[in-house]
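All protein chains but one are shown in place.
Showing chain A:
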Amino acid sequence: MSTYRIQGATGDWEVVIGLEVHAQVTSNSKLFSGSATAFGAEPNSQVSLIDAAMPGMLPVLNGECIRQAVRTGMAIDAQINKWSRFDRKNYFYADLPQGYQISQLYHPIVGEGSLTIEADEKAGIPEAKVIGVERIHVEQDAGKLMHDQHPTMSYVDLNRSGVALMEIVSRPDMNSPAEAGAYLSKLRTILRYVGSCDGNMDQGSMRADVNVSVRRPGDELGTRTETKNVNSVRFVMQAIEHEANRQVDVIEGGGKIVQETRLFDPNTGSTRSMRSKEDAHDYRYFPDPDLLPLVLEDAFLENCRASLPELPDAKRARYEGELGLSAYNAAVLTADVDTFRWFEALLAETALAQGKQPAEVAKQAANWLISELFGALNKLGKSLDESPVSHEQAAELLALVGKGTISGSIAKQVLEIMLETGEGATAIVEREGLKQESDTGAIEAKVDEILAANSDKVEQYRGGKVALFGFFVGQTMKAMQGKANPGVINEILKSKLG
């Protein structure tokens, strides 16, 4: 249960949120035509006769888009409808050449499913929560109007016209901006795992219509508003926050919430009215007579299922269970496709380089990736796939640590040089003479020197102040210029100090 409440003048209010996410299906061609779908192409360079709705043109369904929608449904454990149908949603607008959008109102391809958002104490999500997904249907995107090309006219770019979208409709199961944000992030992760949508919200590949209402805790649902086309996780959270507070203010001021469509302004973080229900279009939905009902065969469904990758929840559980990673590390490494791919490549190389099982080096690889490489890349302002250090190079570095050739702190220095020069770890260690000293004699000599020079501290240690052990280790390491094997130092110190 979310404890998130809006504190109104008259008491606490609970927020109820549902999201309709439009996700562009990853596919080389459009839903009903062979036109390309690349982002950023010249206006009207990816438009077929069908996309422009020339007389007598007919839609032909792109099977790849259907495959992706089905795989997405399977990834959220949803019911897959073996019989579905396309409907026409009729309205006039200059970005809609046919005068109707081909969508699925009555019989969507994917039915009831769900996904789980993880507990996040800091964000106010005390425990994991299952969010219901009501349906996923497939539909055409519209084109784009360009108002800045001519002083008195608007231009139309039809490149997006007919591009396949999945509309993923959640149940109103979320009760705080954080939950909505977590849902959207999780959904994006799943889509990217499945490969059915690239999740690039800044390119419009994913956008959300946000339904918000408020009520007294435990009351019936209040009237909702729908804020259209919000295109980042942060904006979705802002829009909810603003809209929920606005609704509370309206109700507490004696007003009523009207069911309406609203727009989010990212500059002010607020929403404003676009049109009310009275102005709502009558879309005159009816089955598209140009298309036959879509019937999915068992073999096709099996093929879709077999092609699904390991999904985020399963992967995280495996990282914790089989690889022994901490819950935190497992969550970080599975949060995105790029991250887990990098990690798994690193893990394989690391196990190979050290002649060990992956489970034996997983912690080392995970810790290094999260605390060392992430930090270093962050400083450089680079993403993981732009990393100057390859998995192979990283594995070589980790092997040096694993075999005791260098210490962890030396490894940090080596990584910095690697990032700068692109050299291999072994070469750097050789050249810079960073190889760690495991020669007991040399270390023993230094320990003797240090104990002699600090006889007072030795007294104190022997008197019970055991925390001083770290001091002796540090001094020895310093004297060895950081190149001594910490294990050996420990052993010698323990025996000398008694």
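In this section, a residue touches a chain if its C-beta (ideal position, glycine included) is under 8 Å from a C-beta of that chain, and two chains touch if they have at least 3 such contacts; residues count from 1.
Definition applied: contacts and distances are computed from a predicted model.
Novice: Name the absent chain by its UniProt protein name; which of "Urea ABC transporter permease subunit UrtC", "Polar amino acid transport system substrate-binding protein", "Glutamyl-tRNA(Gln) amidotransferase subunit A" or "Spore gernimation protein GerPD" is it?
Specialist: Options "Urea ABC transporter permease subunit UrtC", "Polar amino acid transport system substrate-binding protein", "Glutamyl-tRNA(Gln) amidotransferase subunit A" or "Spore gernimation protein GerPD" considered; the missing chain's recorded name is "Glutamyl-tRNA(Gln) amidotransferase subunit A".
Novice: Specify the residue from the set A:98, A:196, A:225 or A:350 that touches the hidden chain.
Specialist: Only one of A:98, A:196, A:225 or A:350 touches the chain omitted from view, namely A:98.
Novice: Which of A:42, A:121 or A:282 sits in contact with the chain that's absent?
Specialist: Once the missing chain is taken into account, the touching residue is A:282.
Novice: Looking at A:130, A:221, A:292 or A:327, which residue reaches the missing chain?
Specialist: Touching the chain that is not displayed is residue A:292.
Novice: Spell out, residue by residue, where the missing chain touches chain A.
Specialist: Interface with the chain not displayed, on the chain A side: 49, 52-61, 88, 90, 92-94, 97-100, 154, 156, 282, 284-286, 289-292.
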